[in-house]
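Sharing a structure with you now.
Moving on to chain A:
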Amino acid sequence: MPGTVENQDTFLNKIATKLGRERNQHVKKPEWNFQPQWDVYQSRSQDELLDVLKKSCQPLHTKVYETNLSKLPDTLQSVIQDYDGGPIIACKDDRFDEYGLSKVLNKLNVFTWDLTEGQSNIEKAQSANIGLVFSDITLAESGTAMLMNDAEKARSVSLLPVTSIVIIPKSSIVPRLSQATRKINEFVKEGKLIPNYINFISGPSNSADIEMNLVVGVHGPIKVAFIIVNDK
Partner candidate 1 sequence: MIRLKVSLFITCLGELFYAKVGKDVTEILERLGCEVDFPKGQICCGQPAFNSGYLNDAKKAAKQMIHAFEDADYIVSPSGSCTTMFREYPKMFVDEPGWKLKAEAMADKTYEFTQFIVHVLGVEDLGAEYEAKATVHTSCHMSRLLGEKEAPFRLLKHVKGLEVIPLPNNYDCCGFGGTFSVKMSPISEEMVDEKVRHIEETEAELVIGSDCSCLMNIGGRINRKGKKIEVKHIAEILNHHVKGGSHHANENRESTLL
Partner candidate 2 sequence: MPMKIGNQPFFDRVDEGINNDFMQNAVSSAQDGLRGRKLNATIYDKSLVDWEIWRSAGEEIRRHTLENLDYYLKQLSDNWAAKGGHVYFAETVEDAQHYIQKVVKQKNAKKVVKAKSMVTEEISLNEALEDIGCTVLETDLAEYILQVDDHDSPSHIVVPSLHKNRGQMRDALRKVGYKNSDKPEEIAAFARETLRQEFLDAEVGITGCNFAIANSGSVSLVTNEGNANMVTSFPETQITVMGMERIVPSWEELDILVTLLCRSSVGQKLTTYVTGITPGENIEDIDSPKDFHLVIVDAGRSNALGTEFQSALHCIRCAACVNVCPVYRHIGGHAYGSIYPGPIGAVLSPILGGYEEYGKLPYASSLCAACTEACPVKIPLHELLIKHRQHIVNGEGHAPLGEKLAMKGFGIGASSPSLFKMATKLAPKAMKPLVKDGKISKGPGPMKPWTHGRDFPAPSSENFREWFKNHKKETKKGEE
């Protein structure tokens, strides 16, 4: 059932009147004269972008690990150890299987988000030490993992646990936010539904509200680690 819109015409008519014209029915967005975003880290190789990403992560307190597909299970296991182990929760995401991680997940007693269990998922996430997710698009410039959350790739997994471990396929690295928002915009233009919750996450939650001193770890994760997988 579609939602409701109240008071639209009165409100918008007033705006048009103030702007000194009739209501605009069709507006074509112009080709912008200024588009500096495409010059940032343009035509960099994937390896160069990886370097940029690693540099960006440093000031964010995001620890970066690198591995390849075959070593990923071992790396994941040791990173988990670095962060004091379980309890661990993971999104329900086919990529864990595709990247050969099912065994490790089993072995470490990882709880995978399960819609049928309702609210108890949130309790599990809440008491978890580590949450495991995959990055959908990774932004080199800002050290950012973009997560397209949905019912199974649940947002709680990267929000509630103490530590967030994000698996970053190297192929997912793009120069900056611009490439990600362009992709989302393409979905929109094609009339596809976009995820209800798209989250760009750059490092652990933090605050500078106290005398502008950076405190790492407020309401979201206190620690964030990236495992970059050379997947190609």
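On the choice of candidates, all candidates are chains of the complex that A comes from, given by their letters.
A few remarks follow.
We adopt the following convention: contacts are C-beta pairs under 8 Å (C-beta built on N, C-alpha and C of every residue); 3 or more make two chains touch, one makes a residue touch a chain; residues count from 1.
The shown structure was predicted, so the numbers you read here are calculated from the model rather than taken from an experiment.
Of the numbered options 1 or 2, all belong to the same complex as chain A, but only candidate 2 touches it. Contacts from chain A toward candidate 2 in the complex involve residues 1-8, 10-16, 18-20, 23-27, 29-30, 32-37, 39-41, 56, 60, 115, 118-119, 121-122, 125-126, 139, 141-144, 149-151, 154-156, 159, 177-178, 181-182, 184-185, 188-189, 193-213, 215, 217-221.
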